[in-house]
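Below: the structure, in structure tokens.
Removed from the display is one protein chain of the complex; every other protein chain stays in position.
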Amino acid sequence: MSPVTAGLVAQPVLAVVAVLAAVLPRPRVRSVAAGTAAAALGLSGVVTGLMALLGDRGRLQIPVSLPVQLPLDPLVLAPDRLGGVFMVVAGGVGALAAIYGIGYAHGPAASRTGWTAFVVFLLGMQMVPAAADSVSFLLAWEVMAVGSSVLLLADHTARPQVRSAAVWYAGMTHLSFVLLLAGFAVLASSAGGTSFADPAGTSSAATSTAFVLLVLGFGTKAGLVPMHVWLPRAHPEAPSHVSAAMSAAMVKMGVYGVLLVVVRLLPAGPRWWAVLLLVLGAASALFGILQASVTSDLKRLLAYSTTENVGLMVTAVAVAMLLRDAGQDQVADIAWVAALLLVVSHAAFKTSLFMGAGSVLHGTGERDLDRMGGLGRAMPTTSAVFAVAAVGAAALPVSSGFVAEWTLLQSLIHGDGQVDRLVAVALPVTVAVVALTAGLALLTFVKAYGIAFLARPRSDGAANAHEASVSMRAAMAAGAAGVIALGLAPGPVASALGAAVGAEGIGTVGLLGLDLPAADALLDPVALLLLAAAVAVPVGVVQARLARRRPRRDVDLAWGCGGVRLSPRMQYTATSYAEPLVRVFDDALQPSRDVTVGHAEESRYLVQRVEFHQQLVDVVEERAYTPVVATLERLGTIARRIQNGSIHRYLAFSFGALVVVLLAVTW
Amino acid sequence: MVTVELGFIVAAQVAVAVLLTPVLVGVMRQVRARMEGRVGAGVAQPWRDVRKLLRKEPMRAAGSGPLLSATPLVLVVSSLLVCALVPLVGTPTMRLVPDDLFVVVSVLLVGTVALALLGLESGTAFGGMGSSRHMTIAGLVEPTVLVAVYALSIPVGTSALSAIVAARIDDPASVVSPVSLLAIVALVLVVLAETGRLPVDNPATHLELTMVHEAMVLESAGRDLGWLELGSWLRLTALLGLVVNLLLPWGVATEATAFAVLVGTAAVTAKVLLAGALVAAAEVFLAKVRLFRVPELLAGSFVLAFLAVTASYLVA
Partner (left out) sequence: MSSWSLARLIQRTGRVAEAAPTTPKQAGFEPPGELRGSVQVRHVDAGSCNGCEIEVGAAFGPVYDVERFGARLVASPRHADVVLVTGVVTRNMAEPLRRTVDATPRPRVVLAVGDCARDCGAFAGGYGVAGAVDDVVPVDLTVPGCPPEPDQIVAALRQVTGR
């Protein structure tokens, strides 16, 4: 039995163990036992995925025969290298979320249902990239969807918004399922079988239909604009360890699906496929980060940032397809690797960010950045982890995000536009989109970190903050360590990821640096860090000598023009921080503001209080979804006339149905 | 051996930048003072200012954290790193740390972020305001920078700055090609925005409501402020040096010999001081634009950079 096969057997077994642990009676014991078992399940996924990524082949056939007259191939789990990457991502994120959940989960999230659903969710997520045929793929996909839906509902009795979020999520996730089912059905009829190994037919109409259906289906799961509406609802309302797993791992399965289609199932398609993906990706990146930069709900901000990052991944995939199509395979290979680096990097920093946000929620009871502030002192570990992860999300050196974005930009500027007009137009636009996204991401994460963790508390909750528990801190620190490790050692990581998409010429240079000979570019973050240390030493020596001579003086007050004691309310909030941006992009954001000025009784020239409300809407949701939902509701109201609770009428319905059936049979 | 020689150029660059920077700022202030009919404090004044600030005590208000003392050092180190990476004196760079422009831009952004966090850490209304404006401008500048870099890198096939500059020495005609000129005009606007010069920000303002850079550092005193000033000035030197070496690449050392480095040092000093004097003279004629007109300025520079890219693909 090969290691991968062993891993594929071990995962369901560990899942059963975890479910057994999840039904233990005492909540405290249950959380520890189930969390540990779920973490073991995640780790087994990491190991299996790594084995598959390194080229080990394993196969597990599920002995089920369906009694249907369809061209079904046997159900097979056999992860290839690409699947291995995503199994590592799912397992790694799942393991961290499970450990974090030990300390974090409370109330309904720590219930028997909660932990069981978490284990089922995790297992489904790890099996999706292992599936080697569309039926087992869809089964695993649905297991993942059901598990996550149940988890999302955890707090539904406490907060009514949870129900609405769950309805949106369930609706979108099943829309995704239906699209995928249709897409795979078209594909299977064209290929003559459901196994991914069956070559797809050449009928362009059928393959294009399948492509569009599959991309829309996977895009819904991945949170691409305009199918992103469930993300900013579901992520804030789910328990934070679940948000972390959903945002950092589950949406990646959508990206995996897109890669599966364009790399494995339908590798040769017309150019408009790439253009379609490019438009979806670029729109998601820009729209996502713009919404993230102006929102002040921390978890909602992170959810929109997920849309942005998924947009960047899909953009990288589209660029790779375009370049492959234009015959520039070597540069295309860089773009493939960039897409996978973005996947891995996002998994690392977004897990940490969501866990950090969870600790803030746990320690202060606040999700609103406008009410945080000064958390760095009460929560040093959370603050440090959030800072590291935010550096990753803002793509600053030396972090995983920087490496990924650098690789993407290298692939973009080395595409040769002179031979191909489409490439000549697409690449500059993409560079601009990526750059604007990066710029706004910088602002977004400076805002998120600076407003939450620096300066002084803006509310009682923030003033009385307390640090997270040991297991939570351990999981967060592991996530942050991942962000830095991926940022310091891009060479080996990129080489391994390159193998997953058949990219050649991705090498290691120096100690752990990344070498892209096709682009004549290399990046060694360790060397960069050493150079920084070399220039930092003289600065440090001067600083130390000066500090000995004149120590720092502590004073009571920040400089407030000599006036009264500064109140924390005078600080900039997240809303005010993003205000210039809202003004610049007011066409896209359509803010509605409401200023009420209250006057003193004595004179209307004396202002007593000013109230300011600002509301930003998700334009896509307002334009595309609100009318559809309204129409559905109207139809539902009409349908109520048919179903009014009267037994007589129901009997009449059954009678009518019977008559119709009889007529149809005897026709 | 080769590494030692290359380290020689990098060390020379950092030393030149540190020594040149106060003089550059002094010259810029002096030019402005003379045009205003003043005498001016002399070109050594910025050096005296920094020396004094570094010898004064820093302060910490109750309720502010360790970032208040750490961010000035981060800014200085990131600026020094940029000076080490950008081809100021010479083009040969270290093999493992190439002067890739994307890397340079992100190192620069580390300093930008450090300043923005400092503004927030002070916990005052002005600090937050400066930080917010600073980051808005930085975010909107980013597309122009990267697209301009893209335009410059197309003819050379790499984003390494030294390769771009070396190619310009070999082929001086490429400097005045429309692609190069458009990209450089875009870069100049970016440099003005990034270093807080007119018309984006007024470096000499005393009015809190009009300022961006000054508002973030209002809370820093003594040594902290000294490092902040030095760090911001070093950014100015590095970026100005980059632009002049792209526009007038002559004199830049292409090999790591003592003579070439001496010539390179003299050349970069002359060019940067001349450019600084020109910027200062131009500033006398400019008024600061409204904050919400700055995005229009940046959008304009973005269009120029974009034109440069399309020109290099479609016209060439």
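When the chains are written out, they are named A and B in that same order, and each has its own residue count from 1.
We adopt the following convention: a residue touches a chain if its C-beta (ideal position, glycine included) is under 8 Å from a C-beta of that chain, and two chains touch if they have at least 3 such contacts.
Quick caveat: nothing in here was measured; it's all calculated off a predicted structure.
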In the complete assembly, which of B:V212, B:L225 or B:L242 touches the absent chain?
-> B:L225
Who touches the missing chain here, B:A11, B:A41, B:V185 or B:A277?
-> B:A41
Write down which of A:R159, A:R421, A:R553 or A:R649 is the residue touching the left-out chain.
-> A:R553
Residue ranges of chain A at the interface with the undisplayed chain = 553, 555, 557, 559, 561-563
Can you list, in ascending order, the chain B residues touching the missing chain?
-> 33-42, 45, 48-49, 51-52, 55-59, 205-208, 211, 214, 217-222, 225, 284-285
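Rule of thumb we're sticking to: only the chains that are shown with their structure count from here on.
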For chain A and chain B, let me know how many angstrom lie between their CA-based centres, rounded off.
-> 36
Within their complex, chain A touches chain B through residues 293, 373-374, 376-377, 394-397, 402, 406, 409-410, 412-414, 417-418, 424-425, 428, 431-432, 434-436, 438-440, 442-443, 446-447, 449-451, 454-456, 509-510, 513, 519-524, 527-528, 531-532, 535-536, 539-540, 542-543, 546-547, 549-560, 566, 568, 570-572, 576-581, 583-584
So, in the complex, the side of chain B touching chain A is made of residues 10, 14, 54-65, 67, 69, 73, 76-78, 80-81, 84, 94, 96-98, 100, 102-103, 106-107, 109-110, 112-113, 116-117, 120-125, 127-129, 131-133, 135-136, 138-143, 145-147, 149-150, 153-154, 157-160, 218-219, 222-223, 227, 291-292, 295, 302, 306, 309-310, 313-314, 316
